[in-house]
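With one protein chain removed, the remaining protein chains of the complex are shown where they sit.
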Amino acid sequence: MPEYLVKESSLASFFQALTQGRRLLAPQGQGDNCHLEVSTGPVSLDYANTHLSPKAVFFPQTEKLLAFHKLADKPKPHQYQDLGDKAEPTVIFGIRPCDAKGLSISNKVFQNDRFTDPYWKGKYEKTLKIGLACLSPSPQCFCAAMGGSPFGEVGLDVLAYPKDKGLGLRTLSPAGEELIESTSAEKADLASEIQDLAKKAIEAQGPLDAYQAIDASKLMDLYQAKHWANTAEPCLGCGVCTFFCPTCHCFDLQDEANDLGGVRMRNWDTCMSQLFTAHGSGHNPRPSKVERVRQRFMHKLKYIPIKQDGVRGCTGCGRCVVMCPANIDIRSVAATMAQASA
Amino acid sequence: MSSVNNPYMPYPVRIANIVVDSPDKSLRTFKFEFLDPEDEKRFEYLPGQFAELSIPGEGEIPIGIASSPTEKGYVLFTVNRVGQVSSFLHNMKIGDIMGVRGPLGHPYPVHSLKGQNIVVIASGFAVTTLRATVAWLLHPDNRPNYGRITFVYGARSPGHLLFREDWEAWQKRDDIDVYVAIYKMVPGWTGKVGFVPAVLQEICPPAENTAAIICGPPIAIKTTQPVLFEAGYKPENIIMSLENRMKCGLGICGRCNVGPEYVCKDGPVFTLAQLNELPPEY
Amino acid sequence: MGNLETITQKIREKAKSLLESGQAEVVIGYRAGTIPLVAAPFFARSAADCDQLVWSSFARLNLANYLPNRTEKVALVAKGCDARSAVGQVVENQFPKENLYLLGVPCSGLVDPAQVAAKEPRPIQRATESDDAITISGQGFSVDIKKAEVLRRNCRTCAHRTPTVANELTGPEAPAAKPDDFEDLKTLLAKTPAERLNHFKDLIKDCLRCYACRNACPLCYCPVCFVDETRPQWLGKSTDPMDTMTFHLLRGLHCAGRCTACGACETACPVNIKVREFNRVLDKTVQENWAYEPGLAWEQKPPLTVFQPNDPADFIK
Partner (left out) sequence: MSEFEPKVVAFFCNWCTYGAADLAGVSRLDYPPNFRVVRLPCTGRLNPKFIMEAFKRGADGVWVSGCHPGDCHYIAGNYHARRKFVLLHSLLETIGVEPNRLRFSWISSAEANKFQAMARDVIESVRACGPNLTFRKANLQLDLAEVA
């Protein structure tokens, strides 16, 4: 796919063009206050990553799916009706490659081999994703160790990187190319520069794909490894890791109603909660935090790769590393798993 | 958006009948009729699949389908009163409107078992999807495709035996062997007495070219397996249905997984050979 | 050797001897974190483990949280607030006193990463500390910050930095800070109800309802929390602002008269909500009405388990 250049002087018109007929979401603010917000551009590139992952754009923490009336004079009382996907044409500028990869992993869950989730699909397909490559990784970043790259292209329509106070761009999909063609960006040959920058950024991160021993090992060997009780011991069971994870997609369906009617909604849920798997009978397949912590790491590093052609469910964004109140660091856990399976 | 393509949309149904199934009233069998006859065609299923019973304002519960697709005009579900939704459902009346969402999961592999003998082993109220299976197998369209069929069913007391009319009718047929047992003798009972594994041991059909389909509480499944092994059954030919807490039924919401497999989407039917390779999280 | 290193040495030595003598089967303390400005909970069960134990001003979690339901004999590395919480656990029958060894650390206050980030927004790759300053460094910079400038709010007003009840202290008593005078609450109370409501609504607007504050709290050991009760379900699971408010109000009430101001809740909060604001309202009420501070002695009776016939309550007609 071709590359393009946006000069500093044409940044304003570039972002102006992005907003034509759609809303532009871009990171605003810094540190813990960096969030995706509606923007008219130009977008400041001076941020590490958004505090929360961009999954909420496609999979809001609370999303109302269906609604019904109870009153007999309304049409179809006590019958659920669809509230629709609420999708609007959107372009996100500035998704980091780790998060874009995360979205592509969740996309295969929400649109799996048997079912398609219409609420996710509507929003996913109406959103163009422009990534921003990482020239200098943050201390908690480890995308390369998880098989990704600071210049990763998975899940993106366009990859951008800061260049001479302007932007370098590479389009990655026909929709992305059409979008960039509609702007003032000029074609340029940036292939070798991108290659060089990517190489440098990966080297700055430390070890490449460090956890291959996990991929090669047997599921049950990892599952039955001895370290899980120790790994789980400091866990508080709060689920912050799952709320911040770009690939955690679990949810709870809940009905809420009053005298007039009600809604069925889904809310983010977490496998760290005891209730998550508790049967009505009281039986619980994952009764203690040892099973629950194991589930989370096995899911990321073994179950998802089994289901998704070897792609790991952790993209190395580092949010859980920073957010875990007990400092359970997935890098250390993965290293322990790799060691246990060696 | 067309609701036909939305797997979260329940089909509206009317409660056509309710049968109280156990002396303590904890089990009721609900007969639903689709409000839109077209929905019945869309709800195309096979024995072993389940559906989410959806009560507006209360929530959903995943329940195995107790009727067989060969029975037209309605679907049957037997519901144990356990939590909020099932308790609410138990208080609903004939004529009430609610929803059924499905069919979900994979059925028992009845098509790939063609030409084989089948032994169906049911304990307690898990008999529901097996009742559907036997009804399906005995349908004139299907019966010729299978060899010998054996149905073993046990429950606590005669009052806890579901679908009495069905199995009494099957007992009169000569193309199925029916063994119904209660766990403890009560006056007036003329059938077998004992737990399902003991009954099975007594009458277990030879393993050759035979598949066993088991459904029941974990303890019954666990104690039945040794009997089958002893009779020479291989893990590939022991077929079971799992239960886990579920919400979406679509393999998305994440809670019912057993290792990489989602019970709702990839199950609930697994062979013992498959389960032997998976974490025991069920 | 600075004070911190002395304490670390003392903890390691004591931990080893407690494990060796069988007085403790596990020593719960801190190890160095895998990222800057963090010390992580650590469970030492062997002499080799003990060499990983550290003391630092990043030790923000409350380790008493790990006591309930534990059957082992525990030696707990406890700063003032942790020790008070542990005493509270014993008083509330959540942990047997005979299984507890309190290795008390006189604490000089802990560092709040949010305040550090406010002073130095660049990505921090390394953080080291001396007794009264931290040094943070990243790509092309290295900055010293006085700890006193970036202490957590609760540490700035901590009256019990040295454990009041401990089997042993790792060093000389730390000077107490000026106690919380609730000045900000007094200012707040002078405002109109509508302004106060906006203040508290704004406070929790980012809440994700992850319940990290609850899970990090040593007081929250209920087998089934009210947020998880289903029949009836007291709390909706959505991000409805009223459900979120209800959670914070009831969480605050459950902690009233028990909270030791350890700040673990605010440490755990991933969206930097000052959840202790709710607790402080109640701390103030408890102190004013019943002159009670939790966790200062084994014999204390929590204020909601006792009463005086003449307890003040003018608002009841």
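Observations on the model:
Think of it as A, B and C in the order they're written, each chain with its own count starting at 1.
In this text, a contact is a pair of C-beta atoms (placed from the backbone, for glycine too) under 8 Å apart; a residue touches a chain by one contact, two chains touch by 3 or more.
On a predicted model such as this, the values are computed, not experimentally measured, just so you know.
Only one of the listed residues, A:V57, A:A175 or A:A257, touches the absent chain: A:A257. If you put the hidden chain back, the residue from C:E72, C:D181 or C:D311 that touches it is C:D311.
Where chain C meets the missing chain, the touching residues are 185, 188-189, 192-200, 226, 232, 234, 236, 240, 242-243, 245-246, 249-250, 252-253, 256-257, 278, 281-282, 284-286, 289-290, 303-304, 307, 309, 311-313, 315-317.
Please note the rule applied: only the chains that are shown with their structure count from here on.
If you tally contacting C-beta pairs for each pair of chains, A-B comes out on top. If each chain is reduced to the average of its C-alpha atoms, the one that sits nearest the average of all protein C-alpha atoms is A.
Per-chain CA centroids place chain A at a distance of 38 Å from chain B. Rounded to whole angstrom, the centroid-to-centroid distance between chain B and chain C, based on C-alpha atoms, equals 51 Å. Chain centres here are Cα averages; for chain A and chain C they lie 32 Å apart.
Multi-chain contact residues, meaning those touching two or more other chains, occur in chain A at positions 252, 254, 256.
Chain B meets chain C in the complex at residues 83-84. Those residues of chain C that touch chain B in the complex are listed here as 230-231, 233.
Put simply, chain B touches chain A in their complex at residues 1, 3, 5-10, 12, 35, 54-60, 82-83, 86, 96-99, 218, 243-245, 247-248, 250-260, 265, 277-279, 281-282.
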